[in-house]
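Removed: one protein chain of the complex. Kept in place: all other protein chains.
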Amino acid sequence: MVETILFYGFAALILISALLMIIAPNIYHSALFLALCLFGVAGIYVVLNSYFLAGIQVLVYIGAVVVLALFVINLTRRILDVDSDQHNEQLLPAVIISGLTAFLIISAVLKTNWGTMIAHRVAQDNTALTGRLLLNEFVLPFEIVSVLLLAALIGAISIVAGDKGAQK
Amino acid sequence: MDFKKLLWDLFYDTGKPLSQFYAWAHNLWMQTGLPGFILDVFFQLVIAVVIAVFIALNAIWIIYYERKFAALLQIRKGPNRVGPFGLFQTVADTVKMLLKEDINPDKSDILTFWAAPFIIFAASFGVFLVIPFGNGLIAGDVNIGMLYVLAISGLAVIGILSAGFGSNSKYSLIGGLRSAAQVISYEIPMVLTVLAVVMLAGSLKMSDIVAAQTGNPLKWYFIPQIVGLVLFLIAGNAEINRGPFDLPEAESELVSGFITEYSGMKFAMFFLAEYTNLFLTSALAATLFLGGWQGPFLPPVVWFMLKTYFIVTILMWARWTFPRIRVDHLMAFSWKILLPIALLNLLITAFLIKVI
Amino acid sequence: MIKYVSEIIKGIISLMQGLGVTLKHAFRKPITLQYPDVKADLPVRVRGRLVMPIDPEKNDNRCTACNLCVKACPNLSIRTEKVVEDGKAKPKAAKYNYNLATCMFCNLCVEACPFGAIIMSEEYELAVRDKSELMIDLVAEKYVLKGKKEKYFLTKYKEE
Partner (left out) sequence: MNNYSNIPLQASNNGADEYILNMGPQHPSTHGVLRLVLKLEGETVKDIVPDLGYVHRGLEKLFENRAYGQIIPYLDRTDYLSAMNNEWAYVMAVEKLMAIEVPQRAEFMRVIFAELNRIMSHLLWYSAYGMDVGALTPLLYAFREREEIIDMVEAACGGRLTHNYYRIGGFRQDLPKGFFDMLKKFISHFNDKVDEYEALLINNVIFMKRAQGVGVLKKETAINYGVTGPNLRASGADIDLRKQDAYGVYGRLDFKACLRDNGDTWDRCKARMAEMRESLKILKQCMDMIPEGEVMAKVPKIIKPAAGEVYTRVEGPKGEVGVYIVSDGTEKPYRIKLRQPSFSNLSVIKEITIGHKIADLVAIMGSLDVIIPEIDR
């Protein structure tokens, strides 16, 4: 009962904020609505008793990704000038890509057997379980991802450093 | 029902009578046949109101305390006009602040300008949920306690950035950006030090962390984690943008940083959030390293407050002594000094846990 | 590596020194005066606003409206009106308008006065609500000096 109300509440929050994010004329507002949307997702995780995931969601997605986006927007304030157009000119590719994505999601939604999925809901906190799984069963993907991220990090640093060297 | 026993329980084992009361109320409620969650929502509302009142009163007290403490270090007397010992000075200031005109700068971005103080305040308000004030006196003892704290307190960055963005002022913008960079880079050493404690306690849950330290002061984590405590205080102090890390609002450089354009009520909210964050950081340090509410003789709440205010005093002492660090040194300090030490600390802790 | 560590240690020591200084001061007494309640004991030479005290010997002020102070004033803050009373050799000031708004408390008028008729008092709380109150007629004021300043005035500034 409570879960149902919370679920629909969070779902509405996600949908509305996602919509607002797209139609907001100001890109900064879009980023804020994105944060709200992600917050709603974290709420859904909480409803599913997956506190750890919810915490990570807030910490990483809102605390890092959205903040990064806001940071970039702040640093390039010129995109907010009145005369700069907020709308994308590449209408056709946008329609194709979003259409494909929508198709993918909708088909996934329709094909999933929701009845059995709900039974799988974790009964309680799974922090320890997540940790154990990451370092036992999924240690290889985990390490690969970390190496990938490290490479990205070094790449980013080298790009920035190279820029500076060129200036000098 | 033994009244004396109840009183004793209320002070020393607060969780028990409270849960008894909740069970009793729940039973009573269930007899009416209404859905149970309405009662839960009601209770949560009550808790929220209690926390809000506590935040307000605590902020008023802590501002007064800071002013008095600063005066002590600066060989002057501090507020002593309004009320006995100037105790009502902050109250008077608050009233003045609330009565002031609320100015919205021209060409400010109204949505973000208005949202910013509320986001910042909400972030510090939310963290109170998992602070264990006493034995069982914790609003929501969630399993991921520490993670929750880190996640929610990180939300304040959005508020700070929004304040910098929405004000449409260059000083605010620089302040906001500085602050965001600062909070993000100091979160890493902070998380690492917290991780060491979490490893020692074997749980993210606040009550477990407190329980793992036991009532014996020799087993509190500040002994094995003395480096961690220092790192936590430094990183925590930087997280809450207080001197010597008060670059976002560096008065002599950026006027007031991201709060330059704020006035009246919204300014008061920033102020409230700042001092609440000070209290929170100290409370976390007390919980993680000084055994939380545990201690002999005195009631847990008193112990908790004593420890918290001890940390608060140390942070204030540092603030009123040191000059402000420069923005690039700040980053270098975090990445070149704090991070290696924190990693080393974590490594040694992990090693010792496995060996011993 | 050694340099890195030694720098950190040196830094910590310097920070501790700073903390030590403030801690030491925490146990020192406050140096502030609680101003409206407690007022500082001002030295006798202090230059507050200009007054024209009543000389107890003459039971009147000593001013003869000789206008030396008017000439001495760099800011033209003083204006006098002379009157010669019947049967007296010396003239008297009928009016001695002193403009507090333009006065810069330089003491030049006091030094210029050959009779020691004017003196700068100890008053320094000179704020008023209305600008017109800043024009003061010192003759009409009938000022009586008290305390240290009185002695200073009567001995013609040969204090102590």
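Note that the chains take the letters A, B and C in the order they are written out, and that residue 1 is the start of every chain.
Throughout what follows, a contact is a pair of C-beta atoms (placed from the backbone, for glycine too) under 8 Å apart; a residue touches a chain by one contact, two chains touch by 3 or more.
Quick caveat, the model's predicted, so the values are computed rather than measured.
Shown as candidates are B:5, B:81, B:96 or B:170; the residue that touches the absent chain is B:170.
Which of B:5, B:96, B:219 or B:326 touches the hidden chain is settled by the complete complex: it is B:326.
From the set C:106, C:134 or C:154, the residue in touch with the chain omitted from the display is C:106, counting the whole complex.
The chain omitted from view is touched by exactly one of C:25, C:49 or C:79, namely C:25.
In the full complex, subunit B touches the omitted chain through residues 70, 73-76, 170-171, 174, 243-244, 246-247, 250-255, 320-329. Listed here are the subunit C residues that touch the chain not shown: 10-11, 14-15, 17-18, 20-22, 25, 31, 42-47, 72-74, 104-108, 111, 120, 157, 159-160.
FYI, only the chains that are shown with their structure count from here on.
Counting only residues that touch two or more partner chains, subunit A has none. Across the assembly, subunit C contributes no residue that touches 2 or more other chains.
Contacts from subunit C toward subunit B in the complex involve residues 8, 15, 18-19, 21-23, 25-26, 28-32, 34. Of all residues in subunit B, only 35, 37, 40, 109, 111-112, 115, 142-144, 147-148, 150-152, 154-155, 157-158, 161-162, 164-165, 173, 176-177, 180-181, 184, 187, 204 touch subunit A in the complex they form. Listed in rising order, the residues of subunit B touching subunit C in the complex are 71-77, 80, 317-318, 320-322, 337.
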